[in-house]
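Removed from the display is one protein chain of the complex; every other protein chain stays in position.
And now, subunit A:
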Amino acid sequence: MPPQILAVGNLKGGTGKTTLAVNLAAELAGKRKVHLVDADAQESATEWFQLDGGLPFTCEALPLDDPGEAAGWIARITTNPADLVVVDLPPHTGAATAAALILADLFLVPIGPSTLDIRAAAKALDMLTEAREAREDGKPAALLILSKVDRRTAAGREIEAALHEMGEPVGPMVGLRSAFVDAASGGSWIGAYAPRSVAHQEIATLAAVAARILKGKKHGTA
């Protein structure tokens, strides 16, 4: 059976894609065999992995810049023996993002607390719609994730409200927490670095929602 595929993307850098991809991959690895594909030529996920902090999944750098190489890239992912492949995407609408949208069961879009982030996300959602039209299976499902947000601020709450008007389900948010940075610096992930911390609970909650969607259960509608 080909692996299920969870892609993490947005057209903007620094929104927390890699942080989310690595931590979710680790959390989801508790119950299934997970492989992380680092599709960003900057290779931050690969570097994180190479710090040898004992991340509980396998990882490979697999950028895709030339659309002509897409068939090989796709085959490489769909024949991976893991149960779940998590793809960490680069911050642009290049071939990797397009191909990931064609493959993914679930597309996570971390969105930072600024209007620029919202605008970048809207463009990513255009590409998502295009992919859904090209495929005939209604996939990928999508989840917007408010990322790096201080929810106590008015700006945080307003961005959250704006997300809810974008027409895609909004998942549990991930707060701005230094524990994420500290865990990454040591090559670790939040569940190993600070188990049961608020930061870890946020990742666990998000992982549970993602797992439910991957199982084919609906995320819930309003």
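As a working rule, contacts are C-beta pairs under 8 Å (C-beta built on N, C-alpha and C of every residue); 3 or more make two chains touch, one makes a residue touch a chain; residues count from 1.
Heads up, the rule we're going with is that contacts and distances are computed from a predicted model.
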_Chain left out of the displayed complex - its UniProt protein name, from "Lactate utilization protein B", "Ribbon-helix-helix protein CopG domain-containing protein", "Branched-chain amino acid ABC transporter permease" or "Fe-S cluster assembly ATPase SufC"_ = "Ribbon-helix-helix protein CopG domain-containing protein"
*Based on the whole complex, identify which of A:2, A:30, A:54 or A:195 touches the chain you can't see.*
A:2
*Spell out, residue by residue, where the missing chain touches subunit A.*
1-2, 4, 58, 67, 70-72, 74-76, 78-81, 93-95, 98-99, 101-103, 105, 126-132, 134-135, 137-139, 141-142, 160-161, 164-165, 167-172, 209, 213, 215-222
